[in-house]
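Each chain you see keeps its place in the complex, though not every chain is here.
We call the chains A and B, going by the order they appear; numbering starts again at 1 in every chain.
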Amino acid sequence: MTNFMSQWVYTPVVKDHFMNPRNTLKENEQFEADGIGDVGSLACGDQMQVMIKVKDDKIADLRWLTYGCASAIASTSMMSEMALGLTLDEAYHLTPAMITEALGGLPEHKFHCSVLGDKALRAAIDDYLEKQGRENPFKKHVAKVICECKSVTDVQIEDL
Amino acid sequence: MEQHSIYLDNNATTAMHEDVIAAVHQANMLYGNASSMHMAGRQAALAIEESREALASLIDAEPSWIVFTSGASEANNTVFNIFKERIDLGSKRNRIITTTIEHPSIIETVKYMKQLGCKVDECPVDSTGLVDMEAMKNLLGDDVALVSVMLGNNETGTIQPVGEITELAHQVGAYVHTDATQAIGKIPVSMKELGVDYLSLSAHKFYGPKGIGALVVKTKAPYAPLVHGGHQEGGKRAGTYNTASIVGLGVAAKIALRDQPSECEKLWKLREMLRVGILERISNVVVNGNQEHCLPGTLDVSFPHAEGESILLYLDMEGIMVSTGSACASGSLEPSYVLLASGVDIELAHGSIRFSFGRYNTEEDVAYVLEKLPPIIKRLREMSTR
């Protein structure tokens, strides 16, 4: 067994993001968020919070926190890199499939973990628009954001 | 490349003892079918009977009670199938009692039987995972065919008062089964003293091979095979004798009998070192299970605000191998049903880590874990939603 690192449960990209998660909120960091999205709950075993700063309708900066598994950590970390600099429109239409692809894949039963960060991002954008008192042009297109860990199906993920 | 390899998942499975490996390797030459009358067959048969005796000595049973199976899962399924069949055939004793914290090979079998209309009651446990004896007494009655209570829990290590339960169950005329898989080799197990009618075990939990175990059945207890066919095991379990693995089980049984007292002491010491060390170094920690009636090498801990799988994988990166909840639940989103059944908060039930020691662990292993674990928990807690 020479090459055991390649035998890790998840892909090398997942591993990298799990070991070195990007854009997490540091312990004493002050982050003046323009929008905050929370999804999941500790009781479900996964909880996710995404904080965004918005400038010129683009994601100017982003921090996140999670109580979640390796896949949740890695996919949220990946999401955070992908979302930075995107317009709100683009960010809102990031999909779990795009994140999963960037990660080089996730095991089937871990697919839902990539949904969490993504949903939290949308919730943060919703929150931002609401705080701004602006109309939300995106929200009607998608199901409402709740913890659906156990009921998210591939079909639903395709739909998102 | 890997500098450390510290295996603390001995409740899932153990590494084979070197004497077992050597014996299995040797026994691979005993290729004859042990049911055959010719020389090769008789040699194999002799080796099997020697193992049967060694196992009988280990658990204080009669050799003739032993039915070798492919492991404890099959043994547990066999016991429940015996009573399912009797109930199907119209037995008046048509209720089974088990507990909420059994191994999946019982939990899932019970689910399946209930779907088919069988009456099964799961006796609750207290907050330390001990069977609620009042509830048990209330559940017992003369319609009960079987009571099945595990001896030591695989996740928390909690040891049940199986002897006491057996007495009560026998008073109402029920048969008793105990899944002793986790107890063998760690604490003394006497089938005769416990008084149970059926006992399951698996060799790979005490440094024997995987894929071999036994159902031990008292002579007068009802029996029906799960695997029908040839006359092996006195017609109780068909399939060509797995000679080499049975030999391995026998050698493991001899070692377990010899070393159990010293192993027990050693495992407890390591476990306590780790428990105390964790409590000293990490705040807000919950140790699960009963701390008095506990398998010596098992330490199950919940770390609020740090998720189980992440802890496991960060530890793995440091060469420390543990498990979250029960190994069977790995990769799934389920919180530990064992902890939930003990009334542990759902969040704590999600993030438990089981450290389980074995004969190859050392105090240095504990020191290394105590060095690596606290920063991992700290890091995950910082990352966690607050």
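Here, contacts are C-beta pairs under 8 Å (C-beta built on N, C-alpha and C of every residue); 3 or more make two chains touch, one makes a residue touch a chain.
Since this is a predicted model, take the numbers as computed values, not measurements.
Although the view holds one copy of each protein chain type, the assembly as a whole is A x1, B x2.
The working rule: only the chains that are shown with their structure count from here on.
Distance between chain centres (mean CA atoms), chain A to chain B: 39 Å. Residues 2, 4-5, 9, 18-19, 21, 24, 26-27, 38, 42-49, 65-70, 72-73, 107, 109-110, 112, 149-150 of chain A are the ones that touch chain B when the two sit in their complex. Listing the residues of chain B that touch chain A in their complex gives 1-2, 305-310, 313, 317, 331-333, 335, 346-347, 350, 382-386.
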